[in-house]
Every structure is written in C-alpha cells, then in structure tokens.
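One protein chain omitted, others in place.
== chain A ==
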Amino acid sequence: MSSDHDTAFIDLRAITKRYAGVTALDSVDFTVQPGEAVCLAGENGSGKSTLIKIISGVEPATEGTVRIAGKERPYLNPRISAAAGVMVIFQDFSLFPNLSVAENIAFATQLSTHERFFKSRATREIARKALDRIGVEIDLDARVETLPVAQKQLVAICRALASQAQLIIMDEPTTALTEKEVRRLQGIIRMLKDEGVAVIFVSHKLAEVLEVSEKVVVLRNGKKVAEGPATDFDTQSLTYHMTGRDVPEVPPSEVMAGAETLMHVESLTKEGSFADISFDLKTGEVLGITGLLGSGRTSVAKALFGLVAPDAGSITVEGKPVPTGDPQAASMARIGYVPEDRLTEGLFLSQSILRNVAIGRLDAHTSGGFLNMAGLVDEASDWLKRLKVKAPDVEAPVQSLSGGNQQRVALARWLSRAPRVLVLNGPSVGVDVGSKADIHDIIRDLASQGIGIIVISDDLPELLATCHRILVMRDGRIIDELDGRSVTEDDLAHRLAS
C-alpha cells in the first residue's frame, strides 16, 4: 500500500467533509496513479461530487490530507489544483458557445501565459496540437454552439490537454452520447492513459466506462463501500454496492383493466425541439418518457404544463382541451408539474417549508379577501406529514432540508391541489438512495389512487421501478414504446443510445 501512496498522482487520506452537521464524506482514502482510469461510482448524494470538489480545490476538506503529484496541499483552491494538472470536465462542459473551437481550447492556456494581447496564430497552434494528440478532426473555426454534443466533449478534453492536464475528471461523460460516440470516447481514453494522463469518471451509469478503467471506487452515504480492480465488477455488483440493496424495487402493479383515458396528447410539435409527440395516459398509469440529454424530453415535459408553447398539436384532459402554452390553464385542468431543477425552478428557497406547500392552495383558503391562515397551515402540515417530510420546524426556510425532503415539499404542493395528471421531471435527481426508493413508493401509490403520472427521466432503474409504459425519445421524436413491466435495463439502455 505504501508504494501506492508514494507514486500516486492523487493521494487522499482519511478525508472527512462535514457541512453543518451533515457528514458528506467520512474518512475516505482515495488514490489515482498516473495513467490510471478510475471509476468513481455512487448514487446521487453519495459524496462523489464532494470528493471531486475537494480534489479540484472548490471545497476544503474538514479533516484528512490531500496530496497532489506527491506534494501535500494543506491549502487548495481551483487555481492551485489546475496548476498541478487537475482538470474537471463538467457535464455541461463549461465551454464558451459563441467562441470558436480553437479559442475554446486555447483559452485557459493563453490566460495563464499572462500575455497582454490575444494571439490568433498561437491559439490555432495550441488547438491543433491538442486535437492531434487525440487524433480528432474538428474545424478549428467552427463556433462551439454549432457542434454536436459529442464534439463539444472532445473540445473540452482538448482544452484540458492544452492546459497540461495530468488528471482529467469527467462528470457523467456518457449521458448524452450514443453508443458509437461512447466507443470513440473509450478509444481516446486509452490513448490518454498511454500518455500517462489519469482519468476519473464520475457517474452513476458506469457500464460503458468500466471496460477502459483499471479501478472502481464505490461511495455510499459518504463512505467508501467498495474498491477494487474494474474486472471484479459488473453492472449488477456495482448497483448492489451503490444502493446497498439486494432486493430490486418492485415494479408497479398492473394498470386497472378498463382504465379510462385521462390525457390525450396529439401531434405536439415545436420547431427545433420536438415533433409529432402523441400518446395517451390512462387513469392510474405511470408513463415514462426517456431519452438522452438533448433528446427533447424536457421540452416535451414543459410543453405538457404550458411552460413551452408548441407550434402545433393539442392536449386534452378528461376529454376537455387544455390551452397550450399557459401554465395556469394547465394547472386549472389539474395538471401538476414538478420541475427538474428543484433549486431554481421548483422551490422558493428562502421561504418557509410551509409557504412552499401552501402557495398552491392560496385561493382555496381565501374568504372575504383574507387568508384563512389556520386552515392553510393545517392542510400544508397534513401533506408534509403524509409525505413524511422530516422537518423539525415547518417555518424554517425550505433550503435547510435535504434533497429528498425538498422533493417531497415540491410534491406536496401539487398533491394538495388534487391533480389528475402529474408530470414529474427527474423525480429523484439529487436525492439520496433511501429517499429515492420512498419517492418511487409515493409515485406507485399515487398511481394506484387513480392519478395519471408522467415520469421524465434518464435514470433507467427508476423508470423500470415506476413505469407501466416507457416512451423513448431521440432527436425530438418518440422512437419506441416499451412495456415497462417486461423490458430489461440493458434493452432499454440500448434503445436509448443506439
């Protein structure tokens, strides 16, 4: 072990990170050798992002030592970390969409030379060299926003290489890639490793990167629960370590025979984001809509709730047409929508838990112009209790809650309005494992009460655990309709990314 530590590029020992009483990381050891590819696996909330933040200098560790390139780093910030060769490629790549490929690749390098003027020729040279290193052809003058996702990722990799990266950390590198693109990425990773560049994959979907990795580290609830050569792991054992459960979640029980059509969507089309989306939703049915990042699933979800105005097509709920492009009309038709990004779209973070629920029911508790405060509070508290929100004080700001509890608050707001159709966009994004299973329970339970539920997600186990039917989207169209109770995860993954 000691020799491991001596040669390691990254050497973390007994790293503990606490946030206001919550332990995000608990005495984790973590090493990366030069030229090694490591899979850092874990569910949302397991602590993997925290670990990355510590390595990249975004957050300091509460306890433990960090060594990068053999040097102990008691004080780290993103600049020190980058200077030592640690480069993070985030899921959105953090590129400048309006600049050219060459400018994006050379940007960081040019800044670090402290030249007063921007040199166009040098820029192109730097970019050309980086692209050559991974053997990729991309037009240097193309504006980055015009590139497909996979090429943007390559530009981000080249930018890291141009900045003398010794370690490239890739956050969810495959979520937006097709199978072919994934294979190309694997080839590039092999090339980088041969040159001595280490790679960390951060993901909760690892099958694709498992074969180019040497080592797997699994985190769960802030603890390292498994570590070993990649050959020792397969998808199943990874899932087991990540979730800590042997028993898979139960699929939903069948939709009641003769259930009526609740919602009918006909040829919904929006130029540039989705086209010809048609489907039915029965009472008590959970319908999944999935697709890669950029497949149009989120736009469709928003269109169902009037947040995106479609160019053509219609939505009817219980036989009545719902005006499109108007959230209030959708809400009047008793459609509910729990957005993907809880923090910016879903919740009023600085406002109390109670208010966050009550905002949906203000009119129902108004008499003679004034609010019936007691009634409002009672009802909201009742919903919080029914959804088992763990909150010591309902008057505390909602941002004091954990992700899982926040999501329940968002759900409670809509449930208190007795929706007929509930659109859940990424219902368990950023939610810990235990809460995730609970949320799936809630979804199945609501469906059994006759609510029609649409789950938009790219979390395949989640879809399988909740959905009766799954629609697969690609390039803005529905390309497949699958029976959620019989399809396997591998089959679904293949259809998604083929």
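FYI, a residue touches a chain if its C-beta (ideal position, glycine included) is under 8 Å from a C-beta of that chain, and two chains touch if they have at least 3 such contacts; residues count from 1.
We adopt the following convention: contacts and distances are computed from a predicted model.
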"Phenylacetate-CoA oxygenase subunit PaaJ", "Autoinducer 2 import system permease protein LsrD", "Monosaccharide ABC transporter membrane protein, CUT2 family" or "3-isopropylmalate dehydratase small subunit" - which is the UniProt name of the missing chain: "Monosaccharide ABC transporter membrane protein, CUT2 family"
Out of A:346, A:427, A:461 or A:476, only one touches the absent chain, namely A:346
By the document's definition of touch, the residue of A:307, A:479 or A:493 touching the omitted chain is A:307
Of A:193, A:220, A:355 or A:474, the residue that touches the missing chain is A:355
Absent-chain interface residues of chain A come out as 19-20, 22, 24, 45, 50, 307, 327-328, 330-331, 337, 339, 343-351, 355, 358-360, 362-363, 365-366, 369-371, 373, 392-393, 395-397, 399-400, 402-403, 413, 430
